[in-house]
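The complex appears here without one of its protein chains, the remainder shown in place.
For chain A:
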Amino acid sequence: MTNTTYAQDDIRRLHRLMALMTGDEKHSPAATSTLDALWVLYDRVLRVSPATARDPGRDRFLLSKGHGPMAYYAVLAEKGFVEEEALSGFGGYDSPLGHHPDRTLVPGVEIGSGSLGHGLPLAVGSVLGLRAQGLTEPRVWVLIGDAELDEGSNHEALAYAGPAGLEQLHTLVIDNSSASYGWPGGIASRFSAAGWSAETVDGRDHQALYAAYTAPHPGRPRAVVARVEPKS
């Protein structure tokens, strides 16, 4: 285990925040599967804060796997995008925090999601839009699940982004072995075959996640497959 005590404290704080949200127990395994990967991304990699949430030069994070967003909201609360008090209203009529996020209701949320297979195409377009405006610094991250990779729209985006050389694009695949037919040969091989830089890591190992997130990948998009406990 390469996680530091400090990181464990972070995760404990996030669990406390997640515990404030109730009412979507159906999706809570899906929520914890993303927790470590999201935290390392927001804490150490993404160049975005509440102050720069509308800055054209910010990094973008697109939560495509919109179900089970408790870890996401907890991270957003910890980073100051969302008021901690809002968490207890999770899923309520007056709450901005739904069981699937809505970008028009929460600052810092880049896309509304829930329907699977929309985030990666939107991320591709975000990179194209940034590039067309000369913004080659901001990086675009999108989080999908291994079962979400079943969606054909993701394969359209995956197959285009590699040959198009979208270096600013990063896909984080949370692999909790939830796809019914699995991915023979491994998920990373699908990305590699399409010309991406791809790596599989332990999705609970903060140091491994950080190293995979920050590895150079000149001229190619990057996929990081974070493996966590099956069906977690």
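Things worth noting here:
Note that a residue touches a chain if its C-beta (ideal position, glycine included) is under 8 Å from a C-beta of that chain, and two chains touch if they have at least 3 such contacts; residues count from 1.
The definition used in the following text is that contacts and distances are computed from a predicted model.
Protein name for the hidden chain, per its UniProt entry and selected from "Molybdopterin converting factor subunit 1", "Transketolase family protein", "Amino acid-binding protein" or "Nickel-dependent hydrogenase large subunit": "Transketolase family protein".
Only one of A:Ser28, A:Ser49, A:Ser95 or A:Ser153 touches the chain withheld from this view, namely A:Ser153. When the omitted chain is restored, the residue from A:Gly23, A:Pro50, A:Gly92 or A:Gly129 that touches it is A:Gly129.
For chain A, the list of residues touching the undisplayed chain reads 56, 102-104, 110-112, 115, 117-118, 120-133, 135, 152-153, 156-157, 159-160.
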